[in-house]
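Attaching a single structure in structure tokens format; questions to follow.
Every protein chain of the complex appears in place save one, which is left out.
After this line comes chain A, so read on.
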């Protein structure tokens, strides 16, 4: 479904991604781990089409279509979804309005009829309960004054609403209390589907107890330095990143 070949990207002339190769099939969940500053968020943002980053080399296709040719909103409409590590606030714009605009933009793209306010309200309420967010949050400004954990749940709620083909979750587990972790994990598991690929960035192997990935990759210094199964995460937890010989790469950056 998603195919990344030799992807290089830089910001302000500085190369951050230095040749990423990754294949994700429909139905699979891949976890990406790696030290701070190794390029995990950069990879996520580049896939979603953030223009701050310049792709200097490589290929990315989604179901055979060249993603790099599309601008951000076109990628989104083709089914790319990014749950942000740091969700931004949009004061005064209600979550409900924001989400309905988004859902309708997607529906319009697919040639479907737009949802009216009442229909959407019902749908949104159902989904917000699924991530244990009080429907009152729908009336608040987008992420406005949300706690860290509430923001993350809000991101998963959006994924559930938008039903993407490729869901990229950038540290959706960080900053969550134990119960919230369970809720978010349930949300992600609900997203798992035969026709959907999930790319999940995380620092904690405990998340992988809840959401069992098919593959785990270690990103360091802008490259994937090791890939393995579920057990790789356990090994990393035990031994840290040092044994992979990537400390040196990190500091030389």
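Here is the rule we go by: a contact is a pair of C-beta atoms (placed from the backbone, for glycine too) under 8 Å apart; a residue touches a chain by one contact, two chains touch by 3 or more; residues count from 1.
Note that in this section contacts and distances are computed from a predicted model.
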item: Candidate names "Spermidine/putrescine import ATP-binding protein PotA", "Ubiquinone biosynthesis protein UbiU", "Biotin transport system permease protein" or "Fe-S cluster assembly protein SufB"; UniProt protein name, chain not shown; value: "Fe-S cluster assembly protein SufB"
item: Absent-chain contact - pick from A:2, A:16, A:32 or A:82; value: A:82
item: Touching residue (missing chain; options A:20, A:162 or A:220); value: A:162
item: Contact set of chain A toward the excluded chain (per top definition); value: 48-50, 52, 71-73, 76-77, 81-82, 84, 87-88, 90-94, 97-99, 101-102, 105-106, 109, 141-142, 158, 162
